[in-house]
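Mind looking over this structure? Questions follow.
All protein chains of the complex are present and in place, except for one that has been dropped.
After this line comes subunit A, so read on.
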Amino acid sequence: MEQKNKYSIIIPTYNERLNIALIVYLIFKHLRGVDFEIIVVDDGSPDGTQEVVKQLQKLYGEDRVLLRPRPKKLGLGTAYIHGLKHASGNFVVIMDADLSHHPKYLLSFIKKQVETGASIVTGTRYVKGGGVHGWNLMRKLTSRGANVLAQTLLWPGVSDLTGSFRLYRKSVLEDVISSCVSKGYVFQMEMIVRASRKGYHIEEVPITFVDRVFGSSKLGGSEIVEYLKGLAYLLVTT
């Protein structure tokens, strides 16, 4: 059975004028022979990101690189929804623009999905073959602690709950995203947990994550409180 799959890659951006060019180049390099489009959802970046995307459109074609901007920062969840409206593929990939997610893994996502027929393929940093670079001990500790807590409470069925490098069947993404209300990384957790509860077939592939934001200690007390609140919310509502 010949399956013609088209992949819509949604990349939300804010002030990523250099990274967006690099990531588009790398996607084209690693996805030769694959039918795909890149949808850049830019939230009104003041650094000229959209100008660079227009240059990329000239280079690669407006049918392959789509620019669908928004007037200002409106949040990740709505960026995906916005991108979804313009997606013409039957599969959707979401990834970060800052090169922490490397496009070279896109083929392994696609392969895994074709092999298993899964509805969602999610990248995991926490298994053999995957990994993280650029995290100090404290960061690793909180990540591991958060993960153990979430696994114990939620039984999610995936090893990396907060990862945002994922391939979704388009219809599945539309279904799951409509019931999610959280923000930030709790949103990513909510998506995968809801998908798991709805019984969607989820597979994982190992990915490497190179944290390029040096010295960013996003781990104040408020972050931890937000995370615990998010966990409690997911515990009760999913």
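The working rule: a contact is a pair of C-beta atoms (placed from the backbone, for glycine too) under 8 Å apart; a residue touches a chain by one contact, two chains touch by 3 or more; residues count from 1.
Everything that follows uses one rule, which is that contacts and distances are computed from a predicted model.
*Asks:* One chain of this complex is not shown here; going by its UniProt record, which of these names is it: "GPI transamidase component PIG-T", "FAD-dependent oxidoreductase domain-containing protein 1", "Rab proteins geranylgeranyltransferase" or "Dolichol-phosphate mannosyltransferase subunit 3"?
*Replies:* Options "GPI transamidase component PIG-T", "FAD-dependent oxidoreductase domain-containing protein 1", "Rab proteins geranylgeranyltransferase" or "Dolichol-phosphate mannosyltransferase subunit 3" considered; the missing chain's recorded name is "Dolichol-phosphate mannosyltransferase subunit 3".
*Asks:* Going by the contact rule already stated, which one of A:Val34, A:Leu74, A:Leu107 or A:Val132 would touch the omitted chain in the full complex?
*Replies:* Here the residue in touch with the unshown chain is A:Val132.
*Asks:* What residue numbers in subunit A mark contact with the hidden partner chain?
*Replies:* Touching the chain left out of view, subunit A contributes residues 17-18, 21-22, 25-26, 47-48, 51-52, 55-56, 58-59, 99, 102, 125-134, 137, 140-141, 144-145, 147-149, 152-155, 197, 208, 210, 235-238.
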